[in-house]
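Shown here: the complex without one of its protein chains, the others still in place.
Our next item is chain A:
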Amino acid sequence: MIGPEDIPVLPRGVRLHRDRVRGGWVLLAPERTLALDETGRAILAEIDGIRSFAAIAAALAATYDAPEAAIAADSQGFLGALLDRRFLEIRR
């Protein structure tokens, strides 16, 4: 579970990639490809290896004019699944 102070990081070998043939964006990881919807891409695009999860949720809430608690809950689920698959790491 990602806490507010945790800093999510895309580890080496995991990167966002624009899929110019199918359109849209994918997350490329070791021997796996994850097609991203707009929400997924928006969350991952905020990950810079510097800002905490709380800061990212706040930025997304401001950008999309949505309640921060709802954004945080959605992002937590999405990023938690990526953590389990080793597509994401946490710096504390």
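One rule holds in what follows: a contact is a pair of C-beta atoms (placed from the backbone, for glycine too) under 8 Å apart; a residue touches a chain by one contact, two chains touch by 3 or more; residues count from 1.
Heads up, the rule we're going with is that contacts and distances are computed from a predicted model.
Student: Name the absent chain as its UniProt record does, using one of the following: "PqqA peptide cyclase", "Proteasome subunit alpha", "Phosphate ABC transporter ATP-binding protein" or "Na+/H+ antiporter subunit C".
Tutor: Answer from the UniProt record of the missing subunit chain: "PqqA peptide cyclase".
Student: For the chain left off this view, which of A:V9, A:L28, A:A42 or A:A59 is in contact with it?
Tutor: A:L28
Student: So that we can see where the missing chain sits, which residues of chain A does it touch?
Tutor: Residues of chain A in contact with the hidden chain: 11-15, 17, 19, 21-22, 26, 28, 30-31, 33, 83-86.
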